[in-house]
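Every protein chain of the complex appears in place save one, which is left out.
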Amino acid sequence: MPGLEDLYREIILDHYRNPRNRGELETPPAHRAEGFNPLCGDEVVVYVDVDDDGVIQDIRIGGQGCSISQSSASMMSAAVKGKTVEEARALTRAFKAMMSIHENELGGDPDEPVEIPEGVTLGDLEALRGVVKFPVRIKCATLSWNTLSSGLDAVSV
Amino acid sequence: MPGLEDLYREIILDHYRNPRNRGELETPPAHRAEGFNPLCGDEVVVYVDVDDDGVIQDIRIGGQGCSISQSSASMMSAAVKGKTVEEARALTRAFKAMMSIHENELGGDPDEPVEIPEGVTLGDLEALRGVVKFPVRIKCATLSWNTLSSGLDAVSV
Amino acid sequence: MTPSADHGLDVAAIKRDFPLLSRSCHDNPIVYLDSAATSQKPRVVLDSMTEYYETINANVHRGAYQIADLASRKMEAARANLADFIGAPDTREVVFTRNATESVNLVAFTWGRANLHDGDAIVLTELEHHANIVPWQMLAAERDIELRWIPVDAEGHLDLTDLERLLDGAKLLAFSAMSNVLGTLTPVRFLSDAAHAAGATVLVDASQYVPHLPTDVAALGCDFLVFTGHKMCGPTGVGVLWARAELLEAMPPFNGGGAMILKVTKEGFTTNEIPWKFEAGTPAIAEIIGLGAAVDYLRDIGMDAVRAHEVSLTAYALRTLTERHGDRITIHGPSEPASRGGVLSFEFGDIHPHDVSQVLDQKGVCVRAGHHCAKPLMAIMGVNATSRASLYLYNDESDVDQLSAALDDAADMFAI
Partner (left out) sequence: MTPSADHGLDVAAIKRDFPLLSRSCHDNPIVYLDSAATSQKPRVVLDSMTEYYETINANVHRGAYQIADLASRKMEAARANLADFIGAPDTREVVFTRNATESVNLVAFTWGRANLHDGDAIVLTELEHHANIVPWQMLAAERDIELRWIPVDAEGHLDLTDLERLLDGAKLLAFSAMSNVLGTLTPVRFLSDAAHAAGATVLVDASQYVPHLPTDVAALGCDFLVFTGHKMCGPTGVGVLWARAELLEAMPPFNGGGAMILKVTKEGFTTNEIPWKFEAGTPAIAEIIGLGAAVDYLRDIGMDAVRAHEVSLTAYALRTLTERHGDRITIHGPSEPASRGGVLSFEFGDIHPHDVSQVLDQKGVCVRAGHHCAKPLMAIMGVNATSRASLYLYNDESDVDQLSAALDDAADMFAI
């Protein structure tokens, strides 16, 4: 639909219709983290299983949300599975950097150039770049990533 | 001064400069009542001594206030001294009727004709009629009367 | 599409009174269907505030000079106007707050803390907005107070089967006169009488009621009524608490500060008379005056006419959406227009409300997507979010038609 091509890219709709890694993991060994978007009521549950070497062995996504939050979660799960915690964190930073131009309404200089950390490639996730043109939806896109972060924080404590 | 003739009539300024019945009475037998104008901080103290026949034997005025509140209190004291409680109440109603066109901002129909009770004459107090053109000052003019009322209420209980 | 003039409202003329309704969004004329969140404002309301600031702006209740006096009187005239609009017998019964939320909190902080104690019970309904839930949960958490809930049935009506048992021993019944999610009108008089019979005090959240129906507090029979200016053509920043004078007189003050006092010494203070006892500090003077102008505007049009228009437009919307979208659409709430307001929460296929709203926005159609600040109700409905289109006096059948057409676009886009 004219005006929405940047938001609803085909790959996004594909992840929305066919979400990867949907489900639950047994806790423990996996860790469970919950995230809310207070504005719209979306919620996401991230189950993440990290082995002793700090590698994300498995990840599953639960909860409910719109096409953007669900596809972002699905792509995220595919992107971090098999990666180390460090790599996942770098990817999270990169993803949020891609989004942050508009996200950081509270503080931060909007004109500051946003840097994607070197050596990180976003791959399919690039498809979500169009979300920055729709500022209300940025929180949808970052919800699962923030939830993953808090899950990883809990694991590494 | 042009525009203020109706407010500052000579008789008002006279009562202000030479207040009648200023002072205190011993309590008991007299009764003491306090009134405040929360808007400007004016306060008035009315001492009223009512005998067994319900006649106001003596009245004294204390407190501080502007020319309008002070002269109104002074004229009031002169007007009610020697009158019965009933007569004083009738006079109070008459005085407030004269003022009430604008006083009753909270409720009451502003277009309702304001009746001065039959058989009551205001005499000198008529000089305060000009106050209704200065709505903020109405509360100054009625302060001592409201205080007298509460004093009389306490006496007649 | 037919012009909606049959019920006496000249909607085309009304639309022209609201400057925002002539703007466009994404190159489409705006179709504003989110009045349950906040209404648009007629020009007369904006003008009344600008005029205040340009000609008599001064602090109220404290100045002897001319403009200060005019400002005070204009503000108090707005209070009298509000009292008249809701049939309050005494102007002193109208307390100005920031919004309906603060009005409920005021009651919870003052009346609630003075009258509710360990072991007491408060009855709410499952329809409530967070504004009429959280203040009571906060009080309940401080003291050992039980919250009881009147359930909703499948159509979105209150299920009163157990009412007597729920009210038994309760100190307060607090409920909404109209649901902001389902549009349900609740039986206010019946509930008030039942609560009084059981010895409970009654608070009615009329945030969605006062803007849309003729309101008469005596007929409603409640003790407290709360509503909010911005949903009834008024500005943001002003809400109302109405309460019976005896209740207000007996209540402790809320916020402390200037204007709510009679006397202050280092040792303590005495409170001012009602309503000012509850209005600490400089009030929202311009907003109160603006709300007075909003009430004038609504009164001129006539609340009976507003209600009649909304009933017929709601009927049209229910019919149009169901006919055109069939099984794809599920509209929540009462099916009978006469027993509901013009708030239409719906699901559209399996498209998430956020996505529905996004596609609609592209066509200039503004609907809300989310939990509408009624999460407990959403949980009972078994959803996280709905799309919600809500109607007001400036909407007409063409707005409904454009909503309906934009939903076709959403269906195409998400291939449902």
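So that you can tell them apart, the chains are marked A, B and C in the order they are listed, and the count of residues begins at 1 in each.
Everything below uses one rule, namely that a contact is a pair of C-beta atoms (placed from the backbone, for glycine too) under 8 Å apart; a residue touches a chain by one contact, two chains touch by 3 or more.
The shown structure was predicted, so the numbers you read here are calculated from the model rather than taken from an experiment.
Among the chains on display, the ones the left-out chain touches in the entire complex are A, B, C. From the set C:Gly156, C:Pro235, C:Pro275 or C:Gly292, the residue in touch with the chain omitted from the display is C:Pro235, counting the whole complex. Interface note for the absent chain: among C:Lys15, C:Arg73 or C:Arg98, the touching residue is C:Arg98.
The residue touching the chain not shown here, chosen from C:Ala77, C:Leu147 or C:Ala198, is C:Leu147.
Within the entire complex, the positions of subunit C that touch the omitted partner chain are 19-20, 23, 25-26, 30, 34, 37-38, 40-41, 46, 49-50, 53-59, 62-68, 98-102, 104-105, 108-109, 126, 129-131, 133-138, 141, 147, 149, 228, 230, 235-239, 253, 255-261, 263-266, 268-269, 280-287, 354, 357-358, 360-361, 365-370, 373, 375-376, 379. The chain not displayed touches subunit A at residues 36, 38-40, 105-107, 135-137. With the whole complex as reference, residues 1-4, 7-8, 13, 39-43, 64-68, 70, 134, 137, 140 of subunit B touch the missing chain.
Keep in mind that, in the parts below, only the chains that are shown with their structure count from here on.
Taken together, the touching pairs link the chains end to end in a line with two free ends. Separating the CA-averaged centres of subunit A and subunit B is a span of 75 Å. As a whole-number value, the distance joining the C-alpha centres of subunit B and subunit C reads 45 Å. Looking at subunit A, no residue sits in touch with two or more other chains.
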